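Take this structure first; my questions come after.
Showing just some of the chains, left in place.
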Amino acid sequence: MLEIKDIHKSFGKNEILKGVDLTIDKGDVVVILGPSGSGKTTLLRCINFLEKADSGKAAFGELQVDLHSASKKDIHAIRQKTAFVFQSYNLFNNKTALENVTEGLITGRKVPKTEANEIGKKALDKVGLSDKYDSYPSQLSGGQQQRVGIARAVALNPDIILFDEPTSALDPELVGEVLTVMKNIANEGTTMLVVTHEMSFAKDVAKRVIFMDGGVVVEEGTPHEIFVSPKEERTKKFLKRVLPEDYTFYI
Amino acid sequence: MSDGLNYKFLVDTFFVALSGVPITLFVTAVALLVALPLGFLLALTRINQIPILNTFSQVYVSFVRGTPIIIQIFIVYASVPLILTAITEKYNWNIKIYDINPIWYAFIVFSFSTTAILIEVFRSALSTVSKGQLEAAQAVGLTNFQAYRRIVIPQALVVALPNICTATVNLIKATSLGYAMSLQEITLKAKVAANVGYNYVEAYLDIFLVYIILCSLVEYGFKLYEKRLRKYQYVSS
Amino acid sequence: SSGGASTSSEDEDVRKVKVAYDQASKPISWLDDKGNATGYDVEVMKLVDELLPEYEFEYVGTTSDDLLIGVEQGKYQVGVKNAFWTEERTAKFIFPQEFLGLSSAGLVLKKENEHIKTLADFASAGFSLAPIAANNAQYTIIAEYNDANPDNPVKLEAGDAFTVDVVQWVNEGRVGGGVIIEGPFQKQVLEEDGPYYNLKDEVVYNEFAVIKTWPLFNKKEQEFADAYDKAIKQLKEDKKTNELSTEYYGRDLFEVLDNVNR
Amino acid sequence: MSNMEKYFDASYIWSSFPALLPFLKITFLVAGLSIIFGTFFGLILASMKLGKNKVARKVANFYTTILRCTPSIVLLFLVYYGVPSIADNFGIYLHDIDTAVFVVITFTLQFAAIMSEVIRSAYESIEKGQFEAAVSVGLSPFQAYRRIIFPQALVVALPNFGNGMIALLQEGSLAYTIGLIDVVGKANLIIAANYNTHALEIFIALAIIYWILSILIEKGFGKLEKMFSKGKQTIKAT
């Protein structure tokens, strides 16, 4: 479904991605873990061309592109196949929830307005916001905003949705609602690549967990492999810091 | 004055001053019509650091901000005809530069200075719209142009509006220097009227009143418009 | 301060008066490079001062707007700025019996328009006129002409003296003609070191009137005005004013005094 | 280009500098005094705006609105002619006062309006938490203002203060209209001494002087801001 080969990316002299490979099959949920600064966000942004990689290849099903020199057309095509959920939601402040969801359909894909509205409402219903169609982002709580962000991604019916720490800007109390929504859409068979610190989500939902550090993939495996019996020292050290002390008891 | 104010003159001249309002507004409107799009485009060249245009805008802004508008008026009023004749003579165009109504000089000067102000206004307004907005728009498949038109500009405009209002008010005030170009605006009209009976204090009081009324109305209009644009920022809770 | 004699200034009888002059109106009156007041109007007033031991003149340079308002308000006791007599001004100022000097007002025109001699000719030709500062008496004169000839008016516009360079504008063709006082025209165009000497064959000066100029006294200064009258009469008899006219305007305008009707 | 050559002679630009520059003294004097008085008056206005007294707040806001709506040249004339004639009514004789005084009054009034907004917004830009933290560690409210709020507000206010100063300097160029011989007034005299010819060159010289001045002010304030903004520099992205 999505295959990434040997992404490199530097900012100035800082090499952030030092050759990352990644494969996701249709319907899979892959979670990326890693300490701050390890390049997780950068990886996601390169896949969606929000950042231009220095080198690397991507294959989306049939479509093969070079991540450095892709044409505008290819970039557009890939963006049609992917959707992005941002850490800080990035809802369009000047649009209502429904308009946020339909904007990409109407303006980007030229879907007729009535049809787009139907799709948009369905997507908002799915994330439990049937009563918030006409609310502006400033009128929504963080959790609601992020759910609109997810609906916006879902409505585009993309081949894959990229999530960048979708819950880390939320109050602890609001995290749950967003994770629930994410679990639901994962269960529907949506392909997802998720950067998150929510271990319970990784444990319950992920098919595979990838641990990144210093711009490379350090370790990769099922949640059980990574959380219970990590092989690499770096992985162990990271998990020790992030998990509750007695986490292993209950996994 | 020692013999007190001439109230009849004060009242009469108020209407004379008022009759200069259309010219003032006309010049203001033309300057804004030129400066809004131009200022926006040049602001984009600043933000996106487009090599030559960026430097040009920078120097341009620095000059306009750095020199008094009255001196800009003097310079434009004295030099534009010279330059234009030089050009028309060179190409043997048969254009009568000097039939130009002074209002054209006013258009040039005020568009010129307002553009510079608006470059800075738009530059700071655009920088308040987080990059995430643009990225989110791209991520849902909008082109750059669509993203600007539908997402970035509407938000930047709201932020820019109070500053555009200030720029407009300053522009209206600056047209009072149009007398130096024989522009028949509020100040000059009242001054000519004052000349007959030397009622300068009354005339300036009238000018003062007219400007306060005019500017207050303009500010009020902007406030209303801003309120409408801002509707998405109201938190209901 | 008053000339040489009265250095013992503490004298109780000596009254200090402020004489305002237009500081940017060469050669009529101006503030020179060294910071001294000079020009025809000022020099005449200096001679008046010498003849009036009971007054001590202090010269204050200012703009012509301020001069008019300042004299009216009493900030200055008298003002000189090549002022013409107008009806309105009599309501605000005292005009003395004796005028101060003469001023030749004329039109600057392109050589090819030399045949235009009067305001009526000028109006008929449909030419535009360089803007004149609203408080300048030249403006009043044209306005009066227009009132008298409503069917053939001159296109009159108010402007700012600071920005209007009449000779240049006429030569460029920016306006069809402009009103100018002969003195400045002389200095700009006709004298060899004048800034527009190179235009001496392209523009002409056609006098349309010689006009008396007056010092404007504050309404409360009748006594001072009377004293001035005595002194200036003396100066005119001594032909001092003729000398100064020649010196500053390049021409003794008093020769045509008989034809002056204003 | 015959016209250009006839009328434009760059040597007038260069030769006018030595004559103009000494008059910057006057320009600076007038601007400097207006800035000092205006800042002081602006401080009072700002404290009225920030204070609890509703009437004071209304008055201060009204003042700012009126001044914002008045062209400098109009204000200048109103002060120059209006103040003495009002004083006359009270039997006070103000006509002997130097023109420069009226110029200073005018621009003080105007600068105060600008400064009141600069000060108010600088003050409001400092989060309430700074004050709260200060009193919570046992500082008195006055100490909290002096040691914590003021130094931070100053940094915020500096660029706007600089902009206000540049604006003031430029508005000051209108003082020639009431006969003040500052650098613009002197330009006026030079032009008059040339019988109103070659004005363009003199204007260009003036523009250059003002331009350089404003660049210097901007640079100077940039330096000041750096100096005062210790602790404000942000770390390079983590």
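Just so it is clear, A, B, C and D label the chains in written order, and each chain counts residues from 1 on its own.
Heads up, the rule we're going with is that a residue touches a chain if its C-beta (ideal position, glycine included) is under 8 Å from a C-beta of that chain, and two chains touch if they have at least 3 such contacts.
No experiment lies behind these values; they were computed from the predicted model shown.
Beyond the single copies displayed, the complex in its entirety has a chain composition of A x2, B x1, C x1, D x1.
Quick note on the criterion: only the chains that are shown with their structure count from here on.
Among the chains present, the centre nearest to the common Cα mean is that of B.
Looking at contact counts per chain pair, the maximum sits at B-D. Chain C and chain D have Cα centroids separated by 37 Å.
Our note on geometry: chain A versus chain B, Cα centroid distance of 46 Å, whole angstroms. The centroid of the Cα atoms in chain B and the matching centroid in chain C are 38 Å apart.
Residue numbers of chain A whose C-beta contacts span two or more other chains: none are found. Residue positions 3, 7, 81, 85, 88, 199 of chain D each touch two or more of the other chains.
Chain contacts in this assembly follow no simple pattern; the graph is neither a line, a ring, a star nor complete. Inter-chain contacts occur between A-B, B-C, B-D, C-D. Per the touch definition, chain D reaches chain B in the complex via residues 1-4, 7-8, 65-66, 68-75, 77-78, 81-82, 85, 88, 166, 169-171, 173-174, 184, 199-200, 203-204, 206-207, 210-215.
Against chain D, in their complex, chain B makes its touches with residues 1-2, 62-63, 65-72, 74-75, 78-79, 82-83, 85-86, 89-90, 169, 173-174, 176-177, 187, 200-201, 204-205, 207-208, 211-212, 214-216, 219.
Residues 65, 68-69, 72-74, 88-89, 91-92, 131, 134-135, 139-140, 157-160, 162-163, 165, 172-175 of chain C are the ones touching chain B in the complex.
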